[in-house]
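In this view, the complex is presented without one of its protein chains, the others remaining in place.
Presenting chain A:
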Amino acid sequence: MAKRAQPITLTQMIGGAFVVLVILTILGPLGAVIYRAEGFSGLRAADWAAVRFTLLQAVLSALVSCLAAIPVARALARRRFRGRGAYISLMGAPFILPVIVAVMGLLAIFGRAGWLNAALEAIGAGTIEIYGLTGVVLAHVFLNLPLATRLLLQAWLAVPAERIRLAHSLNFTASDMRRHFEGPLLRATLPGAALVIFLICTTSFAVALILGGGPSATTVELAIYQAFQFDFDLGRAALLGVIQVAICVGAGAIAWRFASAANFGGGLDRPAMHWPGDSPLARLLDRAALVTAGVFLLLPLAAVTGQGIGAISGLPPSTWEAALRSILLALASTALAVTLALPIALLIAGKASRAGLEGVGLLSIAVSPLVVGTGLFILIFPVADPVALSLPITGLVNALVALPFLLRALIPAAVQAEATQGRLADALGMGGMARLRHAILPRLRRPLGFGAGLAAAFSMGDLGVIALFSAQGQETLPLEMYRLFGSYRTNDAQGAAVLLMALSLGMFWMFDRGGRVNAAS
């Protein structure tokens, strides 16, 4: 056999196997729905309206989230202040909240009976209306601004301190910094961040429904729901699922066309230092960005907390059991997500042409949870009882949902690590575990912690698949919260929402702390 230029390593083989596995786990269920439906059935005019609205709101949400994130990420990268670590962790909270909790918080501020309208009324100004396209975009920005900020912040922090020292010694001005560092860094990161947020927003269901105001704000996900639950038209549900995937692939292709790799070379991992070209105006703008984002993101959380904190001590035992179940589920699903993501990220990082492989990770955001859940049900039902497996299935789907976020965070870091440490490791003949442990993993700590935190928090807040499969005594905390709402126990439900928020945030903080070491210093 001819000798390859580069030997296939064990990590790459595992990575490749996992890629195939992930594709099968995502597309298999979609295929199962198509197979069971015995082909596609046609779309209605209303379905096309849903596709149009979905694209419109997702594009707007992605643009606004990313543009608003630039000044915030920049300020966080350039400033050191007391409580910066807490600020970074806390402002991540909306992204990991269950949608209904986030919406509760937003309504307490921006709703018809919210603080903002009360204040506007008190000073005699007109009231603002949160429902409609504005409300959908507002909520999506609330949920996704933290993610955009963190993704951009990672990019800023990836600039080696040595480079900044060099910029200092060359007396770089603010505009030099923009041209040589921030411009390339944003060009490399923004398309990816915008794509991820666009994809998250395409599958929006509850936000679009609650704040959309009516049938004109129908999303593809609701159309899938209707095709499945209302008409039991699996063929239409499957076709809409395929359209959702097509939107993802199309968006992915566009985003990669605009993405270019930023390469700032290697460094010795010294902590970040003061950014050149600082001025009083820059300090003022940074402060304004941090305060505005902080108020926008934290006030709704404070409102939710205020509503529900009193009810926590009186929560029924079943809620605490559901909370424990959710914690265990989140840990298992995080472990699975990390196990899947690491070899795939290393495999992708080692390839010259990455776009196709990276698309794998994005698939799982774009596929409708309802279609995946239904497909898994169809696949599992003949061989086992899906209800008895409801928690493992939920864990698996949660891990898949988190995978794209882990990959987005890990791949650039892995590419960077290979670029900077790979040759040295090669020269030293380091391969396999030793290379991974000494050269690569230390550089993946921050994104790995961040990604694992997201995975855990997502899993805590997820109310997708469990609702399809749930059985007696297997409720997760979000499902329990919905049941409390459904039984008129609004106060208990608000208490459960605070508990859920605290646990999601706690999970995120626990994992992210490991990776945040540099970011917080």
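Keep this in mind: contacts are C-beta pairs under 8 Å (C-beta built on N, C-alpha and C of every residue); 3 or more make two chains touch, one makes a residue touch a chain; residues count from 1.
By definition in this document, contacts and distances are computed from a predicted model.
**Q** Can you pick, from "Nitrite reductase large subunit", "Electron transfer flavoprotein subunit alpha", "Pyruvate flavodoxin/ferredoxin oxidoreductase domain protein" or "Thiamine ABC transporter substrate binding subunit", the UniProt protein name of the chain not displayed?
**A** Its record in UniProt gives the absent chain the protein name "Thiamine ABC transporter substrate binding subunit".
**Q** Considering the complete complex, identify which of A:Phe205, A:Phe296, A:Phe405 or A:Phe508 is in touch with the unshown chain.
**A** Selected residue, touching the omitted chain: A:Phe205.
**Q** Which of A:Ile14, A:Leu27 or A:Ala49 touches the chain that is not shown?
**A** Per the contact definition at the top, the residue touching the missing chain is A:Ala49.
**Q** In the complete assembly, which of A:Thr127, A:Thr173 or A:Ser216 touches the absent chain?
**A** If we include the chain that is not displayed, A:Ser216 is the one touching it.
**Q** Considering the whole complex, not just the chains shown, which residues of chain A touch the missing one?
**A** 46, 49, 100, 104, 107-108, 111-113, 131, 205-206, 209-216, 222, 225-226, 228-230, 232, 316, 318, 374, 377-378, 381-382, 384-385, 387-388, 467-472, 479, 482-490, 493
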